[in-house]
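Every protein chain but one is kept in place in this view of the complex.
Lettered A, B and C in written order, each chain numbered from 1.
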Amino acid sequence: MTFHRGRTSSLASGFSARLIIVIVVIAFLAAPAMWSRADGPDIVLAGSDSALVSLAPVTSLVAADNTYDNGDALRLTWVPSIDDRLIDSKIIGYRVYRLAGTGEPEAIADLPPGSNQYLDETVLRDSVYSYYVSTLSERAEFPSNRTAVISPQREWINLDRGYLFLIALAIAGAVIYYVTVAKRGKKLFVRKIAGLEAIDDAVGRATEMGRPVLFIPGIHDMDDVQTLAALTILGRVSRTIADYESKIFMPVARSLVMTAGREVIKSSYQAAGRPDAYSDDMVNYITDEQFGYVAAVDGIMVREKPATVFLLGAFFAESLILAETGNSVGAIQIAGTARPAQLPFFIAACDFTLIGEELFAASAYLSGEPRQLGSLKGQDVGKVIAMVVIMIGVISLTFAEAWKIEFMQDILDRLSVVFSTN
Amino acid sequence: MEHFALWLSAFLTLGILSFLYKDNPWYKLSEAVFVGISAGFWFVTLFWDNLVGKFWDGWQDEPMLWVGAALGFLMLLRLVPRIGWISRWPLAFIVGATSGLWLMNYLASNIMVQVQATIQPLFSTSYASGPDAGWGAIVGSLVIVVGTFTGLVYFYFSKEHKGAFGATARVGIFFIMITFGASFGYTVMSRMSLLIGRIDFLLGDWLGLIN
Amino acid sequence: MRQLVPLTITFCVGTLLIVSVFIPPLGDLERTFTLWFDIIAVFAFFLGGGNLLRVHINKLWRRKKDWGFSIVTLAGFATMLAAGLFKIGNPGDIATAVDAPGSMFYTIFDSVVVPLGSTMYSLLAFFVASASYRAFRAKNREATLLLLAAFIILLGRTPFGLMLTEWVPDSFSLLQIPNLAIWIMNSPNLAGQRAIMIGIGLGVVSMSLRLILGIERSYLGGDNA
Partner (left out) sequence: MPDVGVMVPLVAIFGGLIWLLVRAIRGREVERRVIFIFIFVAVATPILFPITFQEHATPVVKDLFDRIENLPPGSTILMSFDFDPAMAPEVQPMANALARHSLTREHKIVFMCLWATGQSLLNTTLEYVIKPDFPHLVDGVDFVNVGYKAGNEGVLNVIVSDFKKMFPTDVNGVPLDSIEIFDKVGSCRDFDLILTVGGGRPGPKEWVLFVGDPANVPIGAGVAAVVAPQLYPYYPRQVIGILGGIKGAAEYESELAQTHPRFEDMEKPGLRMMGPQTLAHVVIMAFIVIGNIAFFRGRRGRKTE
């Protein structure tokens, strides 16, 4: 394994990064033409006469396939009864009827006055349906014309998420691109991260003092990425611990994390050539209850007096309780979480804090392996994209608002389409 | 019975508070009670909600749930040393599922939403009301844009923080520090109300000193 | 081989979930996988709970330090299991919810776990104070900013904030401490939060990719195990 931290940089990689950014930005701005669609039926105001005794039915009722689903929904749109626009309207609502195949009409929904659409999510693919909508008064119903028969269609690709796909492709593509670049032997520069540089010393200190290292992987289960990040770091840390012949202790709040943690430490000890030194007692399940776990860990801290404490993963209100107790027993503490609300407490009470992104980058950084460092470089491309988009957006919005420049407004509209998430 | 529960609550509450002085048998007792009972509580909850509620009541409609149960069973093979390594399979499934799921979620909710939210005019006529009207709003929106931008520069990994780039990154960390200070200061308030609640319980509900 | 199978599983499952976002027929996958996860978690608890029993019985058996407390933990665990699995004292029959009010399970939870939890939580008030005393020191420029921001916010949340700056004319009302506190929350604070959140997003994307592609395998014992 070779370490390339803090040394090489290269002109060429900078150039290709810029190239990617330019291409991506152009792609965002040009793409909408590729899948612009006309939405919704034409709105035609019905000219039916508004009788006094009877209410006008709804008009322009259209049943259409709901787009980009698994063929399990149909969308109805209509123009509300003309009587609905009167101030003291007699309409109390609308009732949607469905006919499956040639069957009997079945009321499937009651809607308030003013409604003009309904999404029927109780249909089956490959069945045919038709609909009509009744205008309801206190006493009677006034049905509309029936729609044509229709059956829900399944779409295989969600074109609404085209931009999400492009953005994912851009960022993931950048990561994968730099991973391959690094694999081909190109040296990539990664700056120093203080909290991670400190890990070796912190473990060494535990060895010298003859006290254990305490590793707290947060209180969430394996379905939280922060826990995964903690476990990848555990892989590196426990390897160092095995090499230094220190002791590690890892109390956990979830059984799955216990199993995974044991697996990780065991593998690290095997890789370090000391499989005999591993024992299942290094990792113990305490309880799933947030503060029950905290009570127990606090107890462990004051009784075992660890020399080094790692607090990495998903933390909530307990962050400060744990960090302050660890501080009071004189441990060196290295913390990291992706929860912005808890970071200030770690900053206040720990020696080193991995802020958000640094937590996820930690394992790659510690590995020093070219491919992993390449992925960090790829992440940076994502940052550049974000910064460029913010700049373009802010400038165009400012100009569009202050001087009413239409061209800027167009750019802005395009950006908000690209970045809308649904 | 109610009387007993009240005294028990008070006894355990004081046991936990005694930890502030130092570790002691009273705290150890409260801790032991807490760990044992809460672990049992969670097992029972998981048993009824997940195993019975989600699996046993659901597999007739969704036979695929048996795959989940099979993966769970593989997990138990850890107890058999010779084939214990098979328990890595369910773990691998979980790692894959968590990664795949959150990759797209974070992309949408953390990156795209936040980038879009940062796009705001540097000055606008609409800042006429509110607590930060007037020039405060102009400075405010400038600060948001500059702060987000420089903050991102701080997180930049593949460039040494030197020169103009380093100075920008330093502005970024200034903003991050203000953020931390502000959140810390703000949180102090609601943390106090928790303690007020507990002391209210001890002095009021238990000792009846408050009327 | 022992690494190949897990890596393949991770790759397939991860890729499927990413792709499912764009392919409606796979839209249900997320729910299915989450259900599987929940079921696996119960099986894992047999290991976790088993470990809890093993540790404490071991402590008791060998008369290790503080073994007396292990009896309490074991008794608490067993009581809760019995009360919950057999639904002791539940109003109605076995079909009612396990945590129905009035059941033994609910009563124990309410009079033991709830007060213990909120007391543990309230310890925060003390630790917030001791941490502020130690951490908010003007050691350097960053720490000074941290201190100032916290101090202004704290002042702004007490009546003194207004008292101190009531004389400031309304045209500079932003400089009145309560308003300044709100401004800090809304502007510089928001900016820092945004940068952190975007960074986290990118970090997650990159780490997830490393895991799915099998580049990151430290959790399986590193590169050569």
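By our rule, a contact is a pair of C-beta atoms (placed from the backbone, for glycine too) under 8 Å apart; a residue touches a chain by one contact, two chains touch by 3 or more.
Because the structure is predicted, anything quoted here is derived from the model rather than measured.
Among the displayed chains, contact with the absent chain in the complete complex occurs for A, B, C. For the chain left out of this panel, the touching residue among C:34, C:79 or C:130 is C:130. Against the chain not displayed here, chain C makes contact via residues 118, 125-126, 128-130, 132-134, 136-139, 147, 150-151, 154-155, 157-160, 162, 178, 182, 185-186, 189-190. Hidden from this view is one chain, which touches chain A at 93, 110-113, 115, 328, 341.
The omitted chain makes contact with chain B at the following residues, 20-21, 129-131, 183, 186-190, 192-193, 195-197, 199-200, 203-204, 209-210.
Here, only the chains that are shown with their structure count from here on.
Viewed as a contact network, the protein chains are fully connected, with every chain touching every other. Of all chains, the one whose CA centroid is most distant from that of chain B is A.
Between chain B and chain C, the centres computed from C-alpha atoms are 4 Å apart.
Averaged Cα coordinates give chain A a centre that lies 17 Å from the centre of chain C. In chain A, the residues touching two or more other chains are 164, 168, 171-172, 222-223, 225, 228, 256, 259-260, 263, 286-287, 289, 291-292, 295, 340, 343, 345, 347-348, 355-358, 361, 376, 379, 382-383, 386. For chain C, the set of residues that touch two or more other chains comprises 18, 21, 34, 37, 40-41, 44-47, 49, 52, 113, 116-117, 120-121, 123-124, 128, 132, 136, 146, 193, 196-200, 202, 204-205, 207-209, 211, 219-220. Against chain B, in their complex, chain C makes its touches with residues 2, 5-7, 9-18, 21, 30, 32-47, 49, 52, 66, 69-70, 72-81, 83-85, 98-99, 105, 107-113, 115-126, 128, 132, 136, 141-143, 145-154, 157, 171, 174, 179, 182-202, 204-205, 207-209, 211-212, 219-220. Of all residues in chain B, only 16, 19, 22-23, 27-28, 30-31, 34-35, 38-39, 41-42, 46, 75, 78, 87-88, 91, 94-95, 97-99, 101-104, 106-109, 111-113, 115-116, 118-125, 145, 148-149, 152-153, 155-161, 176, 179-181, 183-184, 187 touch chain A in the complex they form. Across the complex, chain B meets chain C through its residues 5-6, 8-10, 12-13, 16-17, 19-20, 28-48, 50-51, 54-55, 58, 62, 64-65, 67-69, 71-73, 75-76, 78-79, 85, 88-97, 99-104, 106-107, 109-111, 114-115, 117-118, 131-132, 134-136, 139-141, 143-152, 154-155, 172-189, 191-192, 194-195, 197-198, 201.
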